[in-house]
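All protein chains but one are shown at their positions in the complex.
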Amino acid sequence: MRVSVSKIDLSVSLCNIKLTNPTILASGILGTTKALLKRVAENGAGAVTIKSVSVEPREGHKNPTVITFEAGMLNAVGYSNPGVEAAAREFKDLQDVSVPVIASVIGTQKKDFVRVVEGFSKTKFSAIEIPLSCPHTPGFGLLAGQGTPKATFEITSAVRRLTKLPVFVKVSPNIPEICTIAKAAEDAGADAITAVNSMGPGMIINIEAQKPILSFKVGGISGDALRPVAVRCVYDLYKAIKIPIIGVGGISTGRHAIEMLMAGASAVEIGTGVYYRGVDVFRKVCGEMTVWMQENGIKNVKSIIGVAHD
Amino acid sequence: MRVSVSKIDLSVSLCNIKLTNPTILASGILGTTKALLKRVAENGAGAVTIKSVSVEPREGHKNPTVITFEAGMLNAVGYSNPGVEAAAREFKDLQDVSVPVIASVIGTQKKDFVRVVEGFSKTKFSAIEIPLSCPHTPGFGLLAGQGTPKATFEITSAVRRLTKLPVFVKVSPNIPEICTIAKAAEDAGADAITAVNSMGPGMIINIEAQKPILSFKVGGISGDALRPVAVRCVYDLYKAIKIPIIGVGGISTGRHAIEMLMAGASAVEIGTGVYYRGVDVFRKVCGEMTVWMQENGIKNVKSIIGVAHD
Amino acid sequence: MVLKTLKVLLVLHMIKRKKIKLVSFSSREIEEKKAEQPVMVKICKITKESPGVKIFFFESDVKFTPGQFVMVWIPLLDEKPFTISYFQDNILGISVLKRGLFTSVLHSKKVGDTIGIRGPYGRGFNIKTNLNVCVVGGGIGMASLTTLVDKLNSVNNKQGLNITIIHGARTAAEILYQKRFRDMKLCTEDGTAGFKGTAVDLFENLIKRQRFDTVYACGPEKMLYKIFELCQRNKTNCEVSLDRYIKCGFGVCGQCDCSGRRICVDGPVFNMEELSEMKDFGKMTVTKTGERVIC
Partner (left out) sequence: MVLKTLKVLLVLHMIKRKKIKLVSFSSREIEEKKAEQPVMVKICKITKESPGVKIFFFESDVKFTPGQFVMVWIPLLDEKPFTISYFQDNILGISVLKRGLFTSVLHSKKVGDTIGIRGPYGRGFNIKTNLNVCVVGGGIGMASLTTLVDKLNSVNNKQGLNITIIHGARTAAEILYQKRFRDMKLCTEDGTAGFKGTAVDLFENLIKRQRFDTVYACGPEKMLYKIFELCQRNKTNCEVSLDRYIKCGFGVCGQCDCSGRRICVDGPVFNMEELSEMKDFGKMTVTKTGERVIC
């Protein structure tokens, strides 16, 4: 029953991208500079995602932008980013990063997505993720109506026409019709669905100050609180679509990653886990997965994808 | 600045129902028998709500129906209840319960709500709550399309015509258009909005069994994970509607209750808090509110309702 | 009103005494958060105790008090309560009487199969030392009393404890734990073994002649009620373990009510004072839908 460590295979293939293990750095956590991506790669991630980039530079919301509570994290960073020109400069020479790098591309309109993808045309990204699902940035994601099947289809199609790279569409857990959205993305030629973005939004009030803490008042919820919702979304999507799913939301241990794979994810992204366990959360999660697989006689991580389904 | 205990006033008035304090037992937690309602009242609740009652008896989902995780609780009880006839028998002679008792009425169609309310016509309830928002029971709530403005308006109107008691409409945190739903209820003559029902749904998979744990696979999320979402919903509703709001979701301490009142709630319901802190959670929450009010020089709890707004 | 003020003052006093932390971010006194989720365990041994009862053994480091129960999960089927009736080192056992679907599927499990366990739940028996004790088990109710007897024996080893065990069954074949407790006083309704009659009859005979300091009982509620009445009449202390339909097992769903007390957390074991306040005891039970019906 027990398998020796050397026989455990954590590698997965995601839209023909080979990953040495299924853990990926989620967008918006640490992905601001190439140096940070490198560091995350050295700490065991199978791939890394940059922080989302728009056409123009953005300062984002005022602080506080990220806070935590006992059940998770709230953030309303507001898509601060240096704009595509500076980002393309920052992320040139990606060969320094030892694992595949995924671009995250945002825009207020279809043509913005196009401009950012064009701006990245000389950058050696391995895939493009388009989050249409941020719950707390005016002009983007849910607050710009991008979370409808129609908008999803149009934006995805536009990006699809422009690039040969795999396109991942990142969806929101807040939309009851998540499967319809994902199908629209699939129909438009998306290669994978990233599920999910942060949840809510939520609000935390400091009762002594009598005011919401986040400067934007509300923020997306991530971390432990999100995990059961994310697992349910991935489980539902696995039945509804044919393209692979990247599971995100509250993963910080090997058990969590295995749960997400069993629900139907082909790989997992980790964001808030960096807060819970440090930059080496990727190595820790892989170590825990390895031990669990050893003890449960599973050699190949690919074999557990979707097994929670009847 | 400090106020002496004897001067602290926790009483609130909710649609002309006088409550000695703003804590109310949420529906579905312990409210199966009159004896349990009595016990909760003796443990400090300002009012209590019965477990939701339908026309016919229901066995609900198979077990496991309620589980917890580090960030909250998942339940898919499936509205088990003895049906209105038996419930009306159980809850006659409500004068034994020292605080107001709120009926919770469910149905698969408008006429079911009507029949249950009629079945309760001789029972001395102080108000009627109609949850149109359960995320995990086929035939009811969200799974029956009751979470639309139209259905909300129709069901609320029908109940409104039937009874002189205050009608509370309980809404879901899962619906982005929560304010539109609440307004439809307000327009139909609801006296208050109960915000919110459980969230999600979510799923937890046991990775050794490789199966979802809940027999219904998914369940509504309550407890800590829900609190920031509930606070945000109440905050938004406070701006959108004129009728009072009962805040529910993740409240288990005095600080949580105060936060919810500041967001705009006139009273709070407590469910999962019973798990976190025991049946006397109501007394504990009131004690903590009292100490906080003392230390912060606030005499009257009514004075903090909605103060988090600009 | 005076009472209410007193209660508030008491809470304030507790807060002052730091039982409730207030200033810190989390003002809940329960710090350690446990997940109420089944953990899969492998069945390592199965024995047949009677034609209808099998004992399933599994490894677990769960710590429990005699009288507590666990919820047993069979994935995709259901989850039901069973008392821990065997405990040695890290091996636990549950004794399962085949009744309906769940217990039938459980009976079909083989060594090496896994089942889910969560718990232990509930409040078990109070272990009294150095006394004349009587233990009364009716049918499968005997399962709840087994580890109590073990515990009483181990605690009281050399202190002159005197345990009388009464075990009643319908017929000889249904008698349980005969090898485990060799000196049980048996009774069968059909007289095929021991005393002919019910456990209550035998108990009534005994209590007329003998003084018990504590009586522990588990079995059908009618039986328990009669034992409780006999103890009241004889001014004898007793503790009984009750039975209700269990859903959550940790005190939130309200399914297992008996006169405002939850079997799953306030019980299943109750003492005389509590029982005397529980109007439903021996009279009303609660069905799966939550209806209170005559039992």
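We just call them A, B and C in the order they show up, numbering each chain from 1.
We take it that a contact is a pair of C-beta atoms (placed from the backbone, for glycine too) under 8 Å apart; a residue touches a chain by one contact, two chains touch by 3 or more.
Predicted model, so just to flag it, every value in this text is computed and none were measured.
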Selected from A:Thr123, A:Asn197 or A:Ser252 as touching the chain missing from the view: A:Ser252
Among A:Cys15, A:Leu30 or A:Val101, residue touching the chain not depicted: A:Leu30
Absent-chain contact - pick from A:Lys38, A:Lys110, A:Lys124 or A:Lys302: A:Lys38
Residues belonging to subunit A that touch the chain removed from view: 5, 20, 28-33, 35-36, 38-39, 44, 51, 57-60, 62-70, 73, 75, 77, 80-83, 86, 90, 204, 206, 208-209, 211, 213, 215, 252-255, 271-272, 274-277, 279, 283-284, 286-288, 290-292
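The rule is simple: only the chains that are shown with their structure count from here on.
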Chain nearest the overall C-alpha centroid of the shown protein atoms: B
Maximum inter-chain contact count - chain pair: B-C
Per-residue overlap in subunit C, given as positions that touch at least 2 other chains: 26, 76
Multi-partner residues of subunit A (at least 2 other chains): 70
